[in-house]
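One protein chain omitted, others in place.
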Amino acid sequence: MGFYGDRKLTAEEAKRLRETDIGPPHYSNFLHPVIKKNYGKWKEHEILSPGVMVHTAESGDKIWSVRVQTCRLIATDTVREVCDIVDKYCGGYVRWTSRNNIEFLVSDEKNLEPLQKELKEKGYMIGGMGPRISNMVHTQGWVHCHGAATDASGIVKAVMDEVADYITTKELPAKLRLALACCPNMCGAVHCSDIAVVAIHTKVPPVDHDRLGKICEIPTVIASCPTKAISPDPAKKSVKIKDERCMYCGNCFTVCPAIDIKDPYRDGLAIVIGGKVNCLRTPTKFSRLVIPYISNEPPRWPKVVAAVKHIIELYAKNARKHERLGEWIDRIGWERFFKLSGIEFTYQAIDDFTFMRETLRNQSTFKW
Amino acid sequence: MGFYGDRKLTAEEAKRLRETDIGPPHYSNFLHPVIKKNYGKWKEHEILSPGVMVHTAESGDKIWSVRVQTCRLIATDTVREVCDIVDKYCGGYVRWTSRNNIEFLVSDEKNLEPLQKELKEKGYMIGGMGPRISNMVHTQGWVHCHGAATDASGIVKAVMDEVADYITTKELPAKLRLALACCPNMCGAVHCSDIAVVAIHTKVPPVDHDRLGKICEIPTVIASCPTKAISPDPAKKSVKIKDERCMYCGNCFTVCPAIDIKDPYRDGLAIVIGGKVNCLRTPTKFSRLVIPYISNEPPRWPKVVAAVKHIIELYAKNARKHERLGEWIDRIGWERFFKLSGIEFTYQAIDDFTFMRETLRNQSTFKW
Amino acid sequence: MKKYETPLLDELEKGPFPSFVKEIKKAAAKNEMANDELGQLEYSFKTKRGYWKHGGIVGVLGYGGGVIGRYSDLPHMFPNVEFFHTVRVNQPSGWFYTTEVLRELADICDKYGSGIMNMHGSTGDLVFLGTTTENLELIFAELTSKEKPAHLRFDLGGSGSAMRTPSCCVGQARCEWANYDTMEACHQITQEFQDELHRPAFNYKFKFKFAGCACDCCASIARSDCSVIGTWKGPILIDQDAVKWHEKKGMDISREIVKMCPTECISYDGKELKINNDECNRCMHCISKMHHALKPSGERGATICIGNKAPIVIGTIISHVIIPFMKMEPPFTEFKELARKMWDWWDENSHPRERIGEVIEFKGMRSFLEAIGVEPIPQMIKEPRRDPFFFFTEGDIERFKKREEEEKKTGKFIF
Partner (left out) sequence: MKKYETPLLDELEKGPFPSFVKEIKKAAAKNEMANDELGQLEYSFKTKRGYWKHGGIVGVLGYGGGVIGRYSDLPHMFPNVEFFHTVRVNQPSGWFYTTEVLRELADICDKYGSGIMNMHGSTGDLVFLGTTTENLELIFAELTSKEKPAHLRFDLGGSGSAMRTPSCCVGQARCEWANYDTMEACHQITQEFQDELHRPAFNYKFKFKFAGCACDCCASIARSDCSVIGTWKGPILIDQDAVKWHEKKGMDISREIVKMCPTECISYDGKELKINNDECNRCMHCISKMHHALKPSGERGATICIGNKAPIVIGTIISHVIIPFMKMEPPFTEFKELARKMWDWWDENSHPRERIGEVIEFKGMRSFLEAIGVEPIPQMIKEPRRDPFFFFTEGDIERFKKREEEEKKTGKFIF
């Protein structure tokens, strides 16, 4: 039970008790004793199963981590349920990962099996370590964001259900990072993922001229447009958008609520692939566009799911060990990928923005 | 002796005889009989020595080509001297190469040695085939161009004297293509050469305001500037140049004679390296800046020559067989090249123009 | 409480992966806000459209950020989410928690909010998903309350044109490869710049992420304006017995390690693995795959990369190397100074809504490097400039000329 229990603070209390600029509590308050003791003195690790690894310190101490996938959006009662398990097996110490998974920290090997058993019984999904899929980074979607061209959690759930085997058991050539952003603002930092779903708007946003002049700064609106599609409309004290220059990024909408970017019929999903964050072997890679448009189909977005699955299986079959999806495609060539995958090559896949000169083929060599 | 001999045409004759749009004569008029016979039916070739190769046709016929370096700028009397030799050994058939060399075409093997002997005696330089240096592509320079920041032929002569061994005898890991452009217009297409010298202006050009309004179109002048350094100066009916935005490309000067880009003290030379045209192994590569500035030092530009030599020798010592200069450096990394070469790394080498995002190091991996 | 039919969302209760619908329903069972969130979400699924208004500016006294204002477009249908702001709670470094502290946070979220959290937001915060305007002050007070013991007192994270909540990989807490203490760095930087975090005074957002090595387990290079990536200076130590162990375990050393080394600096003759450390670019491939046999040694520190941002307006930028090697030891004085110098330059040279990476593109690297007092070195670039025009200062040319004069005296060229 929390410090103040069920009791809500009064406004006066709040004023009196509040303190600004204290920052987060120091992490050392929350470190498992074995971790605290061996902090900075780890020697090696071993991945024991798809969701369990052990780290061994120079001292010989060991800490086991059991990773459980979450859907990120979590009810407080689930947090409490997790806490109960953590108390039971982990001495009250737990962490979340950078991909929104839970890591149960176990210092007593004896607890390892019972913990896993209980987790499984309670329906938790253990996995995501090693050359597998781990949680799909994502954003707010219709759950909370104003600009979302799709729901985030919904697609993630549908995709992850489909690829569950690759989380909990099956291996891939290397780690495969999935992500989703619900608009091109890319809060999910989707641009360097092995496979990502990006929700896109596809219609030139209508402008509410009456409101615009009143609630938005015209120069800001004009400056917001990457393609200079927006110009002043002095007559209307508003702006006009040149249809053929707008590529629906929604940035004008972000800076000005009188512009409406959302369109239920036209909003949809694009699939971008072949990105990677780290610099192992090859430098950081961007995710690149392969499927420009799939209609929004809640509740389970079957085509998006099938597309992701299709690409994963192609990768699993063809890549070399340790080769990330993008490394594989960059090695065999994108023309070969399109052929192997049967994915239609579209105008949209040809860059006409910042990276155009770099991504066109300035060489007479390619595969048929 | 030419068709009209010494006689000049009169203006009336000229009017009567001239014909427009006839285009060049058909090349078949000029083909060596062996070439004509075996046109399109060549089987293989062999480079016999640094300046001699033989092509064998499916028919078994052979044609030997003896390549002689030229300085491109050629006196008519030299052309006639060449003609005499060609008549003697090549049945009157000769060609020039895409790098401004002469190829003496020999169908009778017996002529091969005497031809070479005579060429050598007359001071011709035979060579440039195989993994060597061949002629240095260049431009007009002070000989003829208005914008030249240096002389072209002069530097070329000085450099080529220095690397002569690599033309006539010594091998390199692969072909090494040298080039020179006397201003950033790059008429020598210097941007894809193994090593190139680019003459640069380095001073913001003064504007002759009185003339500008009269002889230049102001919008054209403004549009000519890559960095948007030029804006109208309505008071003077001219333009003004924002000093800190000008990178001295000279394009404003190209479109407007009232702008004076040339400056004897400041004009100089930059060295760019690692380009290649063809797509063997690796795609076409740009030449990239390693030395941003060397003063103009006619008549023999000793520092330019030394810099080129220095880089060639480093390459000769370190690259793998068949590896072009740029392939070698891209393999070992530019940071390693700068270290090996001892060349100072300057602000100028960091792109701040179109290719900036692409050429910065977006990865945490590099060599010390 | 109103009972919403959710036939569409119900479809997402099926399947093996944890279901966010179950989570929302769990919260909805006892929370009106969560219940209306459920209803509105079902309506979004049905109509394929989001129903949130543009966020207005709401927050807590004295702060300019930490809260994202949200209002339903359909308050008549879903009155309990008419106000549905998120509160960003600054997570502890490395997302380590005790159950005590988790329960504390869960209680606060229940009491004043929807009972739904995001663990965690993409930037790193622990997010309370949905609360009303009037509850904001109460949440803040209860989070920070002076009455509570230090380890239970949380502060808000960042939003708006401010420094954003820094985050980091687990680092030395549980990883043998961490070249510096990512968690401590993250903590100290967060504490040092509380003002920059809470009171948006920049022209746009600025993010820090701290990764202990090139594996970059917090995606710093792709998700932060300032990416601090651990590295080392020294040879990779090789345990030849362990090499054999990996081989025995089925590793094809030639294919998996030798051939995949980007710098071709590993060789293996079936007996001994050799690394030409001079040519290694410390990519971590061999070390991570042969983790029992290889490990870094020598001096430790980090490479500082700057400039990453999301695609709008000029296309995605990945952070680029600015400082190849910086010692990263508490109190991180050099690093903090660097941050201040960067911000000063950024501030002076940017318009609103321009991230630092964009400004570096607009102004050129030289302006930035000179401002932060860093000399140009080739590690900053993948390759030098391709086009033949570039700026010189008067001083540059004079320096070159002076050097040439000296060369004339010594007879030796300096390139």
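Going in written order, the chains are labelled A, B and C, and every chain counts its residues from 1.
Convention: a residue touches a chain if its C-beta (ideal position, glycine included) is under 8 Å from a C-beta of that chain, and two chains touch if they have at least 3 such contacts.
These numbers come from a predicted model, not from an experiment.
Looking at the whole complex, which visible chains does the left-out chain touch?
A, B, C
For the full complex, which residue in A:Val290, A:Ile312 or A:Leu325 touches the chain that was left out?
In the complete complex, the chain left out is touched by residue A:Val290.
Taking the entire complex into account, which one of B:Glu109, B:Asp161, B:Asp210 or B:Glu244 touches the absent chain?
Touching the chain that is not displayed is residue B:Asp161.
Who touches the missing chain here, B:Ser224, B:Ser341 or B:Thr365?
Of these options, the touching residue for the absent chain is B:Ser224.
For the full complex, which residue in B:Leu48, B:Ala189, B:Ala306 or B:Leu340 touches the chain that was left out?
With B:Leu48, B:Ala189, B:Ala306 or B:Leu340 as choices, the missing chain is touched by B:Ala189.
Can you name the residues of subunit C that touch the chain not displayed here?
311-312, 315-316, 386-389
Using the document's contact rule, name the residues of subunit A that touch the chain not shown here.
With respect to the unshown chain, the touching residues of subunit A are 181, 184, 186, 190-191, 198, 200, 202, 226, 244, 247-249, 266, 268, 270, 272, 274, 286-295, 302-303, 306-307, 310, 330-339, 341-368.
Considering the whole complex, not just the chains shown, which residues of subunit B touch the missing one?
1-6, 8-9, 11, 13-15, 17-27, 29-31, 35, 39-40, 42-45, 55, 63, 65, 69-80, 82-84, 86-87, 92-98, 100, 123-125, 137, 139, 141-148, 151, 153-154, 156-158, 160-161, 164, 167-168, 184-189, 191-192, 220, 223-226, 249, 251, 254-255, 257, 262, 264-265, 267, 275, 277-284, 286, 296, 298-300, 320-322, 353-355
Rule of thumb we're sticking to: only the chains that are shown with their structure count from here on.
On a CA-centroid basis, which chain has its centre farthest from subunit C's?
B
Please tell me the distance, in whole Å, between the geometric centres of subunit B and subunit C computed from their C-alpha atoms.
Spacing between the chain centres: roughly 48 Å.
Measure off the straight-line distance from the CA centroid of subunit A to the CA centroid of subunit B, and report it in whole Å.
Computed value for the inter-centroid distance: 50 Å.
What's the distance between the Cα centroids of subunit A and subunit C, rounded to whole Å?
Distance between chain centres, rounded to whole Å: 13 Å.
Please list all residues of subunit B that touch 2 or more other chains.
354-355, 357-358, 362-365
At least two other chains touched by the same residue of subunit C: list those residues.
214, 216, 221, 262, 283, 315, 318, 382
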